[in-house]
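There's a structure below that I have some questions on.
A single protein chain has been omitted; all remaining protein chains appear in their positions.
Up next, subunit A:
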Amino acid sequence: MIRIRNLAVRIGDRVIASVPELDVAAGECVAIVGESGSGKTTTLLATLGLVEGAAVSGEICVGDVDVLTAAPADLLRIRGSRAALVMQSPQAALNPTMRLGTLMRRALARHGVKGGEARSRADEAVAAVLLDPAILRRYPHQVSGGQAQRFAIALALALGAEVILADEPTSALDVTVQAEVVAVLRRLRDERGLAVLFVSHDLALVSTIADRVVVMKEGAVVECGRADAVFTRPSDAYTRELIAAVPRLPGHSGERPGEEET
């Protein structure tokens, strides 16, 4: 669903993100991990052609659309329905003066879906993210952060999204709520075959959801591969450092993959 080749994002002559190769297939979750300034969010935004003030080169395809050469109308079509962007604070993206149901109905109407069809799509999408349909009668300020985040995903589903791009979708949430959002993302990947590209600084979280992992540092990819391989046998020193820095709970994972004796 997503295919990236030789992506380079430059400001002046400085490369702020460079990704030689990244693919996300349907039914697959790929995570980009790294610290502040690693270029992970830039890469995510570039995937939808949303990087501003920088020169983007290379090849980015979402479905059959080449993002860098597409006509504005095609780009809008991808952003509006095929691919959905889920950000850290979804509440900021929801119009505070509208009930969530109204918001969803209007979004569907813009895509030509109205009446009974819109209602059934809304109900179905809300159920898919494990929310109570009663939530559609609430205003954004009346729902919790985790509910808002799941609603944002539901909105994307109702519009027929096949790709979800998520930027730290759970880092503002409590751990118990984070677990719910992650469970929803896993379910959508497994049951609906959604392609998920997920950006996070939380390696432990990533290790529980990602099929493949891309580790970035200072704009460059330092390691990529199957998640279990990267986490148990990291080949790059920086990946090992990142893994070692994750705080651990007692009575679990006595083996610290990749950690060197100190």
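What we mean here is this: contacts are C-beta pairs under 8 Å (C-beta built on N, C-alpha and C of every residue); 3 or more make two chains touch, one makes a residue touch a chain; residues count from 1.
Just so we're on the same page, contacts and distances are computed from a predicted model.
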Report task. Given the options "ABC transporter ATP-binding protein", "Alpha-(1-2)-phosphatidylinositol mannosyltransferase", "Cytochrome c domain-containing protein" or "NADH-dependent phenylglyoxylate dehydrogenase subunit epsilon", say which is the protein name UniProt records for the missing chain. Result -> "ABC transporter ATP-binding protein"
Report summary line: From A:Asp74, A:Asp202, A:Glu218 or A:Asp236, the answer for touching the chain not displayed is A:Asp202
Report summary line: Where A:Glu28, A:Asp167 or A:Glu180 are the choices, the one touching the absent chain is A:Glu180
Requested in this report: With the missing chain put back, which residues of subunit A would touch it? List them for me.
Outcome: 35-37, 130, 132, 144-147, 174-180, 182-183, 186, 201-205, 207-209, 228, 231-232, 241-253, 257
